[in-house]
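Okay, here's the structure, questions in a sec.
All protein chains but one are shown in place.
Letters A, B and C name the chains as they come in the text, with residue numbers starting at 1 for each one.
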Amino acid sequence: MSFFSRSPWILHYDGSSCNGCDIEVLACLTPLYDVERFGVLNTGNPKHADILLVTGSVNERNIEIVENLYRQMPDPKVVVAVGACACSGGIFARAYNIQGGIDKVIPVDVYVPGCAARPESIIDGVVQGIAALEAKRKKTA
Amino acid sequence: MTPAVYGVLFVFLAPVFGGLLAGVDRRVSARMQGRIGPPLLQPFYDLGKLLQKQARQVNPVVEPLLLGHVFFMAVSGVLLLSGTDLIFIAFVFALAALFLVLAAGSVNSPYSFAGAERELVVLLASEPFFILMMAAICKVTGASTYAGVLASPQLVAVQLPGVLLAFLLVATIKLRKSPFDISTSHHPHQELVSGLTTDMSGRMLAYVELAHWYESALLCAFMVLLFNWSVPLGLLAFAIAYALEVLVDNSTSRAKWQLVLRSTWAATLVFSGGNVLALFLLSR
Amino acid sequence: MPNPLKLPMIPRALRNLVSKPATRRYPFEIRPRFAGARGTIEFDVETCNYCMLCARRCPAAAITVSREERTWAIEQLTCIACGVCVDVCSKHSLSMSVNSRAVHLRSEVGPQGQRPGHEEWHKPAPAATDIPAVAGVPAPAASQGA
Partner (left out) sequence: MRRTTIPFGPQHPVLPEPLVLDLILEDEKVIDAIPTIGYIHRGLEMMVERVEYTEMGFVVERICGICSFMHGMGYCVSLESIMNVEVPERAGWLRLIWAEISRIQSHLLWLGLGADAFGFENLFMHCWRMREQILDIFEKTTGGRIIHSVNRIGGVKRDISDSELAAILVQLQELGEAFKTTARVFGTDPSIAHRLGGVGVLSMEDARAVDAVGPMARASGIATDTRLIGANFYDRIELEPVTETAGDCLARVVVRLREIDQSIDIVRQAIEKMPKGEGLPLENKPRGNPNGEVFTRLEQPRGEVLYYVKANGTKNLERFRARTPTFANIPAMIKLVKGCDLADVPNIILTIDPCISCTER
């Protein structure tokens, strides 16, 4: 267990999500789920974050935002796609303005399925994300 | 032990103290919110991670400035314990804070810049108080050094209750607690993203955190000055004050900077100023 | 500075401090889900007659059925668990279980390069005599693959 696996800070970005997964991500912070048990902080600032949680798919407009956020995060970093939309476009995959899942733009390490993804699943995803973060650190170290 | 040894001890023990304090704070805050909260050593894990993480420098001047921030925070503690003049400490303390403002202001992000401006405002609000406090302590005890104040038979807090009250208020700013956590915030849902620290990453952020731990230890040392009968008494007073700060942090919203400036100035003038004036008149 | 004695949140904060935290210690303690909660689509390959109704009605187009190759596949990462496929399945091959779907990793790529979360069932064709006649369903187009 290194420091990385004990202190993963999260940046949450809402792609073109319906809010369902967003509020479940926020719900993870609240008393009943409390991801801070794992040292997780919701930073809201890409330069402080280790894990990028993206809810919702990418569209023409936010494609550059997602890329930009990912670029701004210092290494090592991990991307967790939360919800069907972020994983593959979900029900909106056929909408004209949707380009598909987040992995069209940036490499996704963990996929959390569900519509909306449940807080338990999101915690699972974060735990897997922490493992991926640790693996990346070992590779670069 | 000589005062110099205390100074050296401060350099090494203050971060441990500050980190543990932050850990306890996060845990107690979580419990006040009905959550379990992070492990006690979480601040150290965070610091360790930040030191290992890649640091993106927006402006090469940021790192030296932040190192200066940490250095002068530590130095003001060292000087305090090794017997330098108390008023001088207040200036070094202000200088340390100024380095953070310069670092935050040297990057291009509007959030960081706005945070720096706000930090400047709270500096403006808090520094006059510290100078006044030191002057009042020197006046009451007749000593001008830390050891001298501790050796004084007078209990400073009894003589300076107004200063103590104002200190509690100003410490809210320095400990970055709600309602006065306007320039940065421990949890990020504020209009300035992370305020001052918005553009700092990796070890830059670790420096800020480390300096903050020195700052907490320094505030604790100031508290000991106010309760100068014995160090345990001062520590106890600090513990009670900190518990109060955490409770208020969890029971108030963030104030606007206008209120912060107004209320600290009012407290400095009315409580500490009135207190000093009363002492002056009584001693005549 | 507001009067600390008049802050109405203080009693609540103190009560929380002394009482047990509300946190459910997931993943160490798992709270059972309510009966009837929508979780994962489960599929029974034995009863399926490859009528393709589920694939046609799925709003997210998560189901792919090939009658020729006798495969039924679902993209768990696309499925929104609305339950339409369960409702329309005349053979009751599909059911909704309460379990949440598992998290997938990037490394979980299928043998034919399928995305993570792709689940596929294949039933070998039975002897020609016992192929059930599916009336009124047009012959399927070429398999859409995974």
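Throughout what follows, a residue touches a chain if its C-beta (ideal position, glycine included) is under 8 Å from a C-beta of that chain, and two chains touch if they have at least 3 such contacts.
Only a predicted model underlies this, so the values are computations on that prediction, with no experimental measurement involved.
Undergrad: If the full complex is used, which shown chains touch the chain that is missing here?
TA: If we consider the entire complex, the absent chain touches A, B, C.
Undergrad: Specify the residue from the set C:A13, C:C51, C:L77 or C:V103 that touches the hidden chain.
TA: Considering the complete complex, C:A13 is the one touching the chain left out.
Undergrad: Among the options A:I102, A:C115 or A:L133, which residue touches the chain absent from this view?
TA: Candidates A:I102, A:C115 or A:L133; residue touching the omitted chain: A:C115.
Undergrad: Of the residues B:A14, B:M32 or B:A217, I need the one that contacts the missing chain.
TA: From the options B:A14, B:M32 or B:A217, the contact with the absent chain belongs to B:M32.
Undergrad: On subunit B, what residues meet the omitted chain?
TA: Residue positions of subunit B that touch the missing chain: 29, 32-35, 110-111, 113-114, 117, 178-179, 181-182, 185, 187-193, 250-257, 259.
Undergrad: Against the chain that's been left off, what residues of subunit A make contact? List them.
TA: Answer for subunit A: residues 11-27, 30-32, 42-46, 56-57, 59-62, 65, 69, 91-92, 94-98, 115-116, 118 touch the chain left out.
Undergrad: List the subunit C residues touching the unshown chain?
TA: Those residues of subunit C that touch the unshown chain are 2-3, 6-9, 12-13, 22, 33-34, 36-38, 57-59, 80-84, 96.
The definition used in the following text is that only the chains that are shown with their structure count from here on.
Undergrad: Please indicate which chain is farthest from subunit C, where distance is taken between mean Cα coordinates of the chains.
TA: Between subunit C and every other chain, the largest centroid distance is to B.
Undergrad: Of all the chains, which has the CA centre nearest the overall CA centre?
TA: Answer for the innermost chain: A.
Undergrad: Using Cα averages as centroids, what's the distance between subunit B and subunit C in whole Å?
TA: The answer is 52 Å.
Undergrad: Quick one: subunit A and subunit B, Cα centre-to-centre, how many Å?
TA: 35
Undergrad: Using the touch rule from the top of the page, what residues of subunit B touch 2 or more other chains?
TA: Residues 30, 33-37 of subunit B each touch two or more of the other chains.
Undergrad: Enumerate the residues of subunit C that touch no fewer than two other chains.
TA: Residues 21-23, 25 of subunit C each touch two or more of the other chains.
Undergrad: Contact residues on subunit B for subunit A in the complex?
TA: Going by the criterion above, the answer is residues 26, 30, 33-39, 42, 45-46, 48-49, 52-56, 187-189, 193-194, 197-202, 205.
Undergrad: Contact residues on subunit C for subunit A in the complex?
TA: Answer in residue numbers: 21-27, 30, 59-61, 75-82, 100-106, 115-117.
Undergrad: In their complex, what parts of subunit A are in touch with subunit C?
TA: By the definition above, subunit A touches subunit C via 31-34, 37, 84, 87-91, 93-94, 101, 103, 107-115, 118-121, 123-125, 127-128, 132.
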